[in-house]
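What you see is the complex with one protein chain gone and the rest in place.
What follows is subunit A.
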């Protein structure tokens, strides 16, 4: 099972450019803000798996922004609430509400809509900011991450040895995890 997963990760991580990492962080931001099992998140995860973005960064970004969304939840709900209860948008949302996909996506939920709107609105600046930071400080960040105990522990794990066997030492570190 672990061998299969390591093979898969090696295949997915074979090409990790700065843009791919930045896009992974931006998409991870959208997914992290919303509850995990929402329709748009499933679509984004499918997209992430389908196109060549850095999966490790995506998973880390989802984890990090999920934690952040917990703290930002009042603001997220507030955005969703103000949009969904805006009298001027009532006709717009009422017409959308007639579609099953809209209800299925839970976009009539204040948290989900707030998270999606904030995620989409901020993912572009996050993409460019991430790109800039990675470009200038990639080396520092890599060094920084490699100091982590969890990275060291991962490197000592069976999973890492399996992964190394299939991907080679250099490609793993290059992937930024």
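To be clear about the criterion, contacts are C-beta pairs under 8 Å (C-beta built on N, C-alpha and C of every residue); 3 or more make two chains touch, one makes a residue touch a chain; residues count from 1.
In this text, contacts and distances are computed from a predicted model.
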Among "MFS family permease", "Peptidase U32", "TIGR03545 family protein" or "Penicillin-binding protein 2", UniProt-listed name of the chain not shown: "TIGR03545 family protein"
Omitted-chain contact residue, chosen from A:68, A:90 or A:124: A:90
Residue of A:108, A:131 or A:155 in touch with the missing chain, whole complex considered: A:108
For subunit A, residues in touch with the removed chain: 8, 11-12, 45-46, 48-52, 70-71, 73-74, 76-78, 80-81, 84-85, 90, 93-94, 97-98, 100, 103-104, 106, 108-112, 114
